[in-house]
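Dropping the structure in here first, questions after.
All protein chains but one are shown at their positions in the complex.
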Amino acid sequence: MIAPGRERFRALALVLPLLVFILITFIAPLATMLVRSVHDPVVADALPATLASLDGWDGEGLPDEAAYEAIARELVQAREDRTLGQVAGRVNRVQSGLRSVFTRSARSLRDVTEGPWRDALEEIDEAWADPATWHAIRATGQRFTGRHYLNAVDMQRLPDGSVARQPEERRIYLPLLWRTLVVSAVITLLCLLLGYPVAHLIAHAPERRANLLLALVLVPFWTSLLVRTTAWIVLLQTQGVVNDLLVSIGLVGDDGRLAMIYNMTGTIIAMTHVLLPFMVLPLYSVMRAIPGQYMNAAASLGARPAQAFLRVYWPQTLPGVGAGSLLVFILAIGYYITPALVGGSSGQLISNMVAYHMQTSLNWGLAAALGGILLAGVLALYLLYDRLVGIERLSLG
Amino acid sequence: MTRARLLTLLAIAGAALPHNLDAQSITAVSWGGSYGRAVNQGVNIPFTGATGIQVNVEDYNGGLAQIRAQVSVGNIHWDVVDLEIADAVRGCDEGLLEPIDVGFLPPGADGTPAAEDFVPEGLTECGIGQLFWSTVYAYNADNIPGEKPTTMADFFDLEKFPGRRGMRRVPQVNLEFALIADGVPLEQVYAALSTREGLDRAFRKLETIKDQVVWWEAGAQPPQMLADGEVVMSTAYNGRIFNAQVLENQPFVIVWDGQLLDVGVLGIVAGTPRLDDAMRYLAFATSAESQARIGRRISYSPARRSGAPLVTTHVAAGVEMAPHMPATPENAARALRYDWEWWVDNQDELNERFSAWLAR
Partner (left out) sequence: MTAATGAPSAPPAPPRWLRGDTLGRFAYVAFCTLVFVFLVAPIVVIVPLSFNAEPYFTFTEGMLRFDPEAYSLRWYREILDNELWTRSLVNSLVIGVSATALATTLGTLAALGLASAAMPARRLVMGLLISPMITPVIISAAGMFFFYSSIGLGQTHLGLILAHTALGIPFVVITVTATLSGFDRNLTRAAASLGATPLHAFRKVQLPLIAPGVISGALFAFATSFDEVVVVLFMAGVEQRTIPRQMWAGIREQISPAILAVATFLIVFAGLLLVTVAWLRRRGRG
């Protein structure tokens, strides 16, 4: 007999290596990212004296000469330390146009050795005579900030400290978030519509045929995502197989070829294809467990097929419908590859915006904040899934 | 499998990992596709032959993002980068690029000192001129029956020439093209862009074709999209279209009207641990001979005056290169010189506005 205490210890000892591994290789990176969404020391580290001299500034007019001297010296220093680009980039996000003001000033200031600094700076660029510039420096100088989360929901903090919506033309994230939710819902619905009859067919087919049909569902599941995406590009492009087919049977004219890819249509078609197996499999396992005689009984009691289906069969499959739909929805809202490759500009989802801020705009704080929001959403859905279905029942193919 | 056997396996796998970076090698970043091949044959291979230094090639699509990312996380693996001039100047200001001493560059093919051999914009603090290149628009003659487009306005005319357009997914060039198409005289384009109304006007013009635009990023995409019929016309780097014409016999036609002429430069990423080798590469690659070797493989002309006479015919196709070069007088009759100074000041703001505009 093994003592319960030892058994507990043994179980822990077996799990611990992996737990530590995951904590280091996965959870720590996620945590780093989330920290970045609220913590940014770059400006505070590069411009300490400037920020200190702004402590006494009332925020109304312009700061005093000490602040000008501090910024002049620290800009030159930042240029030498090669942090100028990062500082300028951050300030620029609060007050558009300041990046070039900063870099140009740092370049010109190399030749200036003594004050008055305010005149020197204002001569280089009149932005230095604008309080907004100083507000931007002060705002980005905070090590901990909720700015990125505000930005991620199309809000901003005004110089007086109040929170307001972004101007119309800069409100892009909430609409994109909404678009992501709508598209994911559409894809989930399509998967259900296509997957339900198929799962039913497989669940009630004789064993051998069922295995064969199940394999057909699993083919896309195992095939490389990039291969599947390539396949859709080949099929759907203007000179692609589907358009060629439509032209040759005369359904559309040669100059009326359909634009099915590099737009939202492409994203929806390709993602439905990619995610369909995740709908069919849970449905299938639930349907298999439904004894056929229920429906037969209903039929023999005189129920019409549609009635028998709605009253008897459909309610029993609801757990599968719930599990499959949630799974597809969770996967869809975080999808990146397929929209990036076949979505064009109108078929992009929130993940693509995260990638854009990670790789192109390098607004890592905002990328992290958008990621944090997305993560919170997925986590909430996942907890719901755990409650309804149970993560132990998450099965694979 | 026992743990020991597993560990052995892991050790073998570890030993088998490529370790090229330890050998003397640098990473040269260029624009891929047919231009990338021209650089490879015209510069990289001769450079390795002359110095023994291996050149790892990596492709990118312009911009400073990857360099900024590398410098800010302190993990520099790019050494020499083929840059747009505006990016080189901005990168220099931000401390992302190494300053380069002109004295280090070899004299021209005719012995002219480097400082006089380069065209003026070819010598910036951190970027050394390589080639003249231009953005034009082109179409596939097979896919446009009847009347052919000839002006920049035609590119934006969906009624006369229906069908999708390819455009690069950046604000630069597109805004200029939009104003040229909208009737702004070439010499007033940047003055107009400097005003709020002019900028709005450019975006409004782009808006008129937005639904029909397929956005590209890599220079290799436009010829591909034209060949596939994915778009009826596309903006493109002139050299890519030329190569598709002469090497793949594609029925592409370049419309030179309103072309945007620019100089491409090479820069070195600041803080690279391979600075010496990178400098050697840069000096070699910007020599008149190297520039001419590229010019004989793709229609971009040397940024050194002494390089131009060395470009004669295409190495494989044998065609005379001069009529295909963007700076040739016939082609440049209605060319706009890219105002990189304007873009240095406005790039960030417009990147932002442009991507917000795209996302809407």
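For the reader, a short list of remarks on this structure follows.
Going by the order they are written in, the chains are A and B; count residues from 1 in each one.
Note that in this section contacts are C-beta pairs under 8 Å (C-beta built on N, C-alpha and C of every residue); 3 or more make two chains touch, one makes a residue touch a chain.
Just so we're clear, the structure is a prediction, and the values are computed from it rather than from any experiment.
When the omitted chain is restored, the residue from A:58, A:160 or A:207 that touches it is A:207. Checked against the full complex, the one of B:102, B:218, B:247 or B:283 touching the unshown chain is B:218. Think of the hidden chain as still there; on subunit A it touches residues 1-2, 4, 7-8, 10-19, 21-23, 25-33, 36, 194-195, 197-198, 201, 203-207, 210-211, 213, 215-220, 222-235, 237, 239-241, 244, 273, 276-277, 288-293, 295-296, 299-300, 305, 308-309, 313, 330, 333-337, 341, 351, 354-355, 358-359, 364, 367-368, 371, 374-375, 378-379, 382, 386, 391-392, 394-397. Within the complete assembly, residues 3, 6, 9-10, 13-14, 16-18, 20-21, 27, 32-33, 56-59, 73-75, 77, 217-218, 220-221, 224, 228 of subunit B touch the chain that is not shown.
Methods note: only the chains that are shown with their structure count from here on.
Once the centre of each chain is set as its mean CA position, subunit A and subunit B turn out to be 31 Å apart. Interface residues of subunit A, counted against subunit B in their complex, comprise 79-86, 88-89, 92, 96-97, 99-100, 103-104, 106-107, 169-170, 172, 175-176, 237-239, 255, 259, 262, 344-345, 348, 353, 356, 359-362.
Note for the complex: subunit B touches subunit A at residues 63, 65-66, 68-69, 71-72, 90-91, 93-96, 162, 164, 169, 213-215, 228-230, 270-271, 344-346, 348-349, 351-353, 355-360.
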